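The complex appears here without one of its protein chains, the remainder shown in place.
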Amino acid sequence: MADKFYRTHVLVCAGAGCVSCGCQDVANAFSREIELHGLGDEVKLVMTGCMGSCNLGPVAAVLPDGTFYEKLTAEGAHRIVEEHLLKGRPVEDFMHREGDNIVLPKMEELPFFKMQKKIVLRNCGVIDPGNIEEYIARDGYSALAKALGEMTREEVIDEIKRSGLRGRGGGGFSTGMKWEFTAKAQGDQKYVLCNADEGDPGAFMDRSVLEGDPHSVIEAMTIAGYAIGSNQGYVYVRAEYPLAIERLSTAIRQAREWGFLSSDILGTGFGFDLDIRIGAGAFVCGEETALMASIEGKRGEPRPRPPFPAISGLWECPTLLNNVETYANITWIIINGADEFAKIGTEGSKGTKVFALAGAINNSGLVEVPMGTSLGDIIFDIGGGVRNGKAFKAAQAGGPSGGCIPKEFLNVPMDYDSLKELGAMMGSGGLIIMDEGTCMVDLARYFLDFIQDESCGKCTPCRIGTKRMLEILDRICHGLGQEGDIELLINLGNQIKDSALCGLGQTAPNPVLSTIRYFRHEYEAHIRDKRCPACVCNSLFDAPCSHTCPAGTQVPQYVALVANRRFTDALRLIRDKNPFTSACGRVCNAPCEDKCRRAQIDEPLSIRALKRFAADSAEIGSLPLPGKRISRAAGKRVAIIGGGPSGLTAAYHLARLGHLPTVFEAESVAGGMLATCIPPYRLPRTVIQGEIDMIKATGVEIKLNTRVGKDISFEKIRKDYDAIYLATGADKGWTLGIPGEDLQGVFDSITFLKDVNLGKNTIKVGESVAVIGGGNAAIDAARTAKRLGAKNVTIVYRRLKEDMPAASEEIHEAELEGIEIKLLALPIEAIGQGGKLTSLKCQRLELAQFDKSGRRSPKPVEGATFDLPVDTVITAISQEPDIQFLGGEIKTRRGGTVDVQASTMGTNVDGIFAGGDVVSGPWTVIGAIGDGIKAAISIDRYLGGDGELASDAAEITIPAAPEDVDDIVETPRVCCNTLAVEKRTGMTEVDLGYSREQALREAARCLRCDAGT
Amino acid sequence: MSSHTCECEAKAKAAQEEEARLYEELDVIIQKHKEVKGPLIQVLHAAQELFGWLPEKAQARIAKGLDVPLSEVHGVLSFYSFFTTVPRGKHTIRVCLGTACYVRGGKQVLEKFQQELGINVNNTTEDREFSLEVNRCVGACGLAPVVTVGPDIYRRVKVDKIPEIIKKYRGS
Partner (left out) sequence: MKTLEDLKKVREQALEQMKLREGKFSAKVVVAMGTCGIAAGAREVMAAILDELDKRGISDVAVTQTGCKGLCEQEPTVDIIKNGQSVTYGYVDADKARQIIAQHVVNGNVIGDWVVSAS
């Protein structure tokens, strides 16, 4: 609550974009200057959320006058306080400029607000819809006066035709042509209809216009009446909009009182009246012929066309039908002229379009933009981006008749033709934004369910065809999908498109066809692997956390064991599948937490921290070795090439089946990346060694310092072993490909980290280190360099902080430790003297178009470079596998990874399997472990076993879920404990883990999704 | 004993009178709409408003009054989901399943209501307290998921808050 009041507020944007470009400095400067000038009691400094103009940051707004400053510096803050706050003279230097150097001081005039162009919504939210005078005061009814008084009917129609206005209800037919056809039709009685049966779930612009500016529709319909020669109109409104009906009724009554609806409007002799017809909950009534049947008081069934309504419509009279948004454009066109209107938009799509932004978006609501504005601009600049910082997955445009647009097409201009090309459609302008939490198969099923429910049943393709499609989708969502289902859906869909009677039926298959077009892999995951990647189709799984874990860890079960203080059992249960419990409890990227259902209530469970706690607290002394289950093919020799998490996991499970796995490891220690690259302050070496010892104890032989291709030939291994698992990882670092890279002092991160972690200490870091890249390897290298004594460590990354692939907590810790992150910068040259590195020349970048990953891609800011004085550069941009030793027989993919069949991990050569980073490229530890488990199953099968792994799970009783979970109290996740920054010397572990009390509290938050409902 | 009979009779009489009054009102509505072109749906709206549902007797009265076959009245009202021929519970709970509500968890909200009330969609609890229905977008997508109970609107409904919502109306 505000307890004190200030004459002025300075709002400094602290959104992620600005924070990364230095707004903290600016805020500090403001704070200092305000104090210095004794304004502390009058001016309040407020850190706000993102103002949506990140590319201009740091930005600040001064209230109450609304002046907006951008690209601020500490010096700028000083001048603004001195000039603007003290003397009342706004500082023009930091105001927004565009093109001709015009100063635009107000927030409304920034691109964020300016991207919207309000024609349809011009009065919405501005006037009191219940007061006709306010409408008149804003030029209301002057278009009618102009049309009736100064224009002939033909001139009105011509104006609309020339404007290029196309129907906003979905079809996109030329409005002027429609008017012309109806005007030319023969008939004593003609009707003007307004379609306000806004049935597309997710679109609500028509409702908004009727509620906020009803007179604009009345006026436009009257003008239409004049143009086509009609004296009676009907507005068909859906019953779900009681407020719109009320406001429109009031407006019609007022229009009659004021004579705008009368038998002699404005003394011109032209008469027109308007009535409301209320729908009764039938989606099909949005189709024009069905709508007319409904106005006639009949069942709202469509009929074949021709005859078109312009010839024979309502009560078989010539009828003009437009939707609300189309009408809301008319008065603007009459007043401002067709030419002005045609200046807005694209070649084939003129004017503006209102979009209803909803779903997983920060600013849901209505936006009106010129036709052709890109989807990405609408979502990110106007809509403020995807909710909760999640990644954009797709947008559904056009509701149940439309299609989805995936992230690859964020640059698409939103107009009729471009959307059609993508298999979507403009429809009425509903735009539902979806993040990774939406299952596209389930979404298609949802729309088809909707269509099935709303199909009027008149024609067979729609009635029966969509039912068949729904049955197939239901099957797929329930894990009963079969090979061929996708093709069947496509066939049925195309047939329905060609043969259904009306628009509803013809477009009904669109959501299915477009989701298959862009998300076929999701259908395949449901059909082949019985997996729902988004964790939505809940017949396929109990708990989303377990479903998501590549290792299939039984998460709720072990969390319940922790909650019951049975820590040793918890550890036994986890390592029954994943031998790297302690390591994963520290460095796993925890995809399970992203899907945790607890997030729907407050925050996701801290699953990783609980895993670590279980591993750290178990009484190792009383822990039996993991049990065995001797395979009927037991005793086979399996070579595992690569002793990282993937290889060791496969070896562990094969040993438990009674096979004889031998691991060949090139380095002097086992553990792969866990031991050589991840620094000890994240993962202490004793922890990883303990887990490797446990694996060895199950019967795994590890040959260290044995590089295949050098110390032993691949051919010999093939001869001596019954099966091979390739898990050599991806540790060949990419180079930057810039001049000067060969200078002394430039290293790649893997070489550097291995050198440090294996105790070779051949690389000496200097005083000033630049690390290039944004992934975990970059952060590891930077924090390690700092620990080795580097004074200044700077990470150079080419996008924004939120785009960095590294874990957010790692980025946070790095900054706490004093590491600077330079964003939107790209090294272009390493400069040296006498063969030694002295500085790094960087190009400044700015964000432009969206790329295929759905992120804005950086492009150079012409002429803007800077030199970073450094003596060490560590590159961490990406890695690839080094598999030359294999020869050419094994099939690889582009990027040098091994090609395998995803379900078996089998390569093209019989008996040779592969998994982990050598297949996926640099990926996650838990992904590598998951591959190891899959490979162990396939290898046992290949050797003649049944592929069933040994398991101790049956010996561990899982505590029952509490019965009454109705009264869940919102409790945030228990925060973790970290080592104070000043104590972070050497390689001491930073994350301290939970205390027993904290772990019990956190474990109690689990909703036990495994127990069902 | 006799006093009880009296009370019952009095109640029955009052109910009869109330019903007679409603049908008189219905007649007025029918008369008013007779002048209008294509009146059937609008009359059905008014009648449902009056009775809360559309009893067979009222359907017959409308057919006669508007001079259309009863089969047509039935054909029209069965086509539109807004009309109901069974009495609803005291409180009608409508869970919005428009796309925005759906992608923001409307399905889980609906499932929880079904579980808590022990009824399926378009059914009424045995004690006639609650009816459960599904809405196709009320147009408040910014507040998804949305649930309406009678005239009250609940926005951004979380599953764990549902028992609380039901409790509020039970017995009131």
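For reference, chains read A and B in written order, and residue numbers begin at 1 within each chain.
By definition in this document, contacts are C-beta pairs under 8 Å (C-beta built on N, C-alpha and C of every residue); 3 or more make two chains touch, one makes a residue touch a chain.
Keep in mind the model is a prediction, meaning the values are calculated, not measured.
The missing chain, though absent from the view, touches A, B when the full complex is examined.
Of A:L36, A:A137 or A:L488, it is A:A137 that touches the chain left out of the display.
When the missing chain is restored to the complex, the residue among A:P90, A:P129 or A:G505 that touches it is A:P129.
The missing chain lies against chain A, touching residues 1-2, 5-7, 9, 11, 44, 46, 61, 63-66, 106-108, 113, 121, 123-131, 133-134, 136-137, 139, 141-142, 145, 148-149, 204, 207-209, 211-213, 241, 243-244, 247, 258-260, 264, 266-268, 362-368. Although one chain is not drawn, its touching partners on chain B can still be listed: residues 138-143, 146, 153, 155.
Criterion: only the chains that are shown with their structure count from here on.
In terms of their C-alpha centroids, the spacing between chain A and chain B amounts to 39 Å.
Across the complex, chain B meets chain A through its residues 37-42, 44-45, 75-76, 79-83, 97-100, 102-105, 108, 111, 115, 135-142, 144, 158-160, 163. If you check the complex, the residues on chain A that touch chain B are 198-204, 207, 239-241, 277-283, 294-301, 315, 356, 358-360, 364-365, 396, 399, 430, 432, 434, 437-438, 443, 446-447, 450, 456, 600-601, 966-968, 1013.
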